[in-house]
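One protein chain omitted, others in place.
We call the chains A and B, going by the order they appear; numbering starts again at 1 in every chain.
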Amino acid sequence: MARAVSTRRKVMTTALAWAIGLLIFFPIYWTILTSFKTEAQAINNPPLFFGFDWTLENYSVVQERSDYMRFLWNSVIIAGGSTALGILVAVPAAWSMAFVPSRRTKDILLWMLSTKMLPAVGVLYPISLIFVEFNLLDTRIGLILVLMLINLPIIVWMLYTYFREIPGEILEAARMDGAGLREEILYVLTPMAIPGIASTVLLNVILAWNEAFWTLNLTAANAGPLTAFIASYSSPEGLFYAKLSAASTMAIAPILILGWFSQKQLVRGLTFGAVK
Amino acid sequence: MHLKNALRAATALTLISSVGASAETITIATVNNGDMIRMQGYTDDFTAKTGHTVEWVTLEENVLRQRVTTDITTKGGQFDIMTIGMYETPIWGANGWLVPLDDLSAEYDVDDILPAMRGGLSHDGTLYAAPFYGESSMVMYRTDLMEAAGLEMPEAPTWAFIREAAAAMTDRENDINGICLRGKAGWGEGGAFITVTANSFGARWFDEDWNAQFDQPQWKEALTFFVDMMNAYGPPGYATNGFNENLSLFQQGKCGMWIDATVAASFVTNPNDSTVADSVGFALAPDTGLGKRSNWLWAWALAIPAGTQKEAAAKEFIEWATSKDYIELVAKNEGWANVPPGARTSLYETPEYQEVPFAKMTLDSINAADPTNPTVDPVPYVGIQFVAIPEFAGIATEVSQEFSAVYAGQQTVEEALEKAQALTNDAMEAAGYR
Partner (left out) sequence: MATQHSRSAARLMMAPAVILLLGWMLVPLTMTLYFSFKKYLPMRGDSLERGLDWVGFENYSRFLNSSSFWPSVQATLLIVGGVLVITVVLGVLLAILLDQPIWGQGIVRILIIAPFFVMPTVSALVWKNMFMDPVNGMFAHLWRFFGAEPVSWLSDASVQSIIMIVSWQWLPFATLILLTAIQSLDSEQIEAAEMDGASVLSRFFYIVLPHLSRAITIVILIQTIFLLSIFAEIFVTTGGAFGTRTLTYLIFQRVVDSQNIGLGSAGGVYAIILANIVAIFLMRIVGKNLDR
């Protein structure tokens, strides 16, 4: 009896969860589907879910107009570079905050977060002028630096919360065994922190990939990532839903695939210390 | 001494190499309009002729404006050529930010550029940007629907006739709106349209002492007329419709009339994109009998920012892209209806082009626009759908947002005009005009 009830309940919750999941995913599904239609089919009333001729024409039109691979490569370099650099700077900081806390640790952490409150548009001119001064405009290194700085507070905070989950006794033990600071970090801490670092990396790649203000305003022909790619498709003349969908799919596909493959890692680590 | 010699040698070397290696790579910022995209497709022809290669940065109009303006004011130097409009050119030229185009080659034939375009892209008589294509605005209407309504479109209609025709053509059952017009916020979108409409009703942005004029009856009359007509015969949600939205509606056969840029004529008559291609007629933009028609003047033009290292190559590109040869190249490959219009007199003298149905009306519309004398009453400014002062883009964007809120039914005409008056005067005060 109890079993039957719980099966019925499982069927119902499953149905509900799937319905909600499909609803939330629908805009993405629809974009991908539309990208394979012709422009006329894309605005057909009623909307076409099947029964249209699949075409790759939109993708070839988009590729003909803009060299997708170059934008993609820039996105990869910028998102990857800023994350790597950020981790490099953040790991020692988070480590020391977590294991050698002082009275000011919490203040420093909160202050770091508060630097994220600076509205980007408000400092468009200052940053542009600095970039001109140091010849950083339209360079990948310039964008890597900016995105690293934007996301650094989040990286530090995430890492800090993971490191704090690591029991101090293990470190004590390692120290007893004569491990120095470097060994401690390399051989004891790092393996334990890998899941945390992995999800921090993932989150930051996502944030950097999707950043659309600086990546647009500080680039021209050389360093523009996919956010600049999509900026040339937002309002072409005439019918454009299918081409817009194709360009959108191309812009989000890499990060979507990465996200899906690594969602376990991401989920495991995305706690910000929220779990007691 | 030693150092000096070394320097001299180095300079000589650089000179030699710069003469020897004439092939450069120029970076061009441009807008994602159809004619520009087509131009990108012909880049190979330019490279074959000159040896220079081109890097394109293609952006949507609003993003492009934001990007090139920041670049020019911070001296970013990211672009060798920028695509800018008739609004920016004289202002930037006056600031010395653009390379004067006063030494173009004889075969380029600068005198062939339509006088209205040349005037609008010059400052103090010096040309600062070469028009890639130019436009005015005109009425595009469905001949079949007009016939069914038992009306005949005059060559130069009045607003009263347009309203009457819109009423007659509207057929809500079949999803046909009598008239589609721009209502979208933004100075270059709905702001431009309501400004030219107001011009034909005798309104103006400023009086001769730079006082905002939104408290004058002409503005109220124009805005009320527009809102009443669009609410009754316009498409749903017209408050968010700009050029692209209306184009798409017209191509799908959902508009009886559309008053917009003359360049749209080639899109609505192109059977590949338009379901109504064979039943489109053209007429001059309407008036109210006060002497000014509601048509604007605009050009997308190519300009070289001062300070670029590749000025010579950039000039070569501009001469190529805005030349008679380029027009012929496009005509040969895609037909005369698809060449960039509104820039050169010779185009309108070409017999093949004269056969294009919208050619004459486009030229007539362009010639009917006078940026130096845009309104019924005198004004201290130049420009028809804009006021050629640096503050205008900011002010007009906010004003048009207030108007769009009227179109969406969120405030009354009076409220919007009152806010527009206050914010315009405030901004003009901040800029030191008053």
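Rule of thumb we're sticking to: a residue touches a chain if its C-beta (ideal position, glycine included) is under 8 Å from a C-beta of that chain, and two chains touch if they have at least 3 such contacts.
None of the values given here were measured: they were computed from a predicted structure.
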Which of A:81, A:153, A:196 or A:224 sits in contact with the chain that's absent? A:153
From the list B:50, B:73, B:126 or B:158, pick the residue that touches the absent chain. B:73
Over the whole complex, note the residues of chain B touching the chain we left out. 62, 66, 69-70, 73-74, 91, 95, 184-187, 235-237, 239-240, 245, 248-249, 254, 390-391, 393-395, 397-398, 400-401, 404-405, 407-410, 419, 422-423, 426-427, 430-431
Had the left-out chain been drawn, it would touch chain A at residues 9-10, 13-14, 16-18, 20-22, 24-25, 27-28, 30-31, 34, 43, 45-47, 89-90, 92-93, 95-97, 99-100, 102, 106, 108-110, 112-127, 129-130, 149, 152-154, 156, 181, 206, 209-210, 212-213, 226-227, 230-231, 233-234, 240-241, 244-245, 248, 251-252, 255-256, 258-260, 263, 266-268, 270-276
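The criterion applied here is as follows: only the chains that are shown with their structure count from here on.
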With chain centres defined as C-alpha means, what is the inter-centre distance between chain A and chain B in Å? 38
Which residues of chain B touch chain A in their complex? 27, 29, 32-34, 37, 40-41, 55-61, 63, 66-67, 70-71, 74-79, 242-244, 247-248, 251-252, 267, 273
Over in the complex, which chain A residues touch chain B? Could you list them? 39, 43, 64-66, 124-125, 128-129, 131-132, 137-138, 216-217, 220-222, 224, 228, 231-240
